[in-house]
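One chain of protein is taken out of this complex; the other chains stay put.
Showing chain A:
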């Protein structure tokens, strides 16, 4: 059982839901990323998703793209990110999961990457550009180390395929709310609630929804049908204000935002 499995077992037994913020590693620097993770967890984040900056992130909208570009311009390196995670993971009760392109894992060495997450106490990974057909090898490597390999299902995924993905995913299923890229949206698709409800009846795995979620209104709509909600661009955008607003004020604003979302959750 990975740390994520344990978390959801306990949340489900208490009929509670998870709020999962996403932060970009190294924006504006790794030290601050560590501080932000600690702050978010202390304010109630159940899991923290950590984005490994990538030069060509095709699933990401402008806010996360820009954060990756800023981090890479400051020469953030994978080794530095892994070391930061190794320092933060034991300090926080919430599991950490990396969002990472297969381009990066492949170059680093797939097994080496899994080993390094495992040794540093990171709970798993989401590889947004690795469809289910390409994932069996990585799934095995993760399973052997009690790491979760979270797979994604989207509105364009046919039902039969969704079942196949659910069968190979571990930790939870990342349900992508919209056909499109990451980024805040005012309106979410009306079919979303039905789609997630259907999926949740088909699988024992927790189902978490991401992409577009940024308002307490979204949380109230979706939390009854999901096990967790993922908030990315709205968090990253607030972190980006550190450059102009100062770090302490930014930590407070990110934390307050998370609490406002949490208030609508359970």
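Heads up, the rule we're going with is that a contact is a pair of C-beta atoms (placed from the backbone, for glycine too) under 8 Å apart; a residue touches a chain by one contact, two chains touch by 3 or more; residues count from 1.
The rule is simple: contacts and distances are computed from a predicted model.
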Handout entry: Protein that the absent chain corresponds to, by UniProt name, given "ABC-2 family transporter protein", "NADH-quinone oxidoreductase subunit J", "Tryptophan synthase beta chain" or "Methytransferase partner Trm112"
Key = "Tryptophan synthase beta chain"
Problem - Touch with the omitted chain, as defined above, among A:58, A:112 or A:263 - result: A:58
Practice task
For the chain that's not shown, point to the residue among A:176, A:196, A:222 or A:265 touching it.
Solution key: A:176
Practice task
Have a look at A:152, A:235 or A:265 and name the one touching the chain we're not showing.
Solution key: A:152
Fill in the blank from the handout: It is residues of chain A that touch the chain not shown, namely 54-62, 65-66, 69, 72, 77-78, 101-108, 128-134, 151-158, 161, 165, 176, 178-181
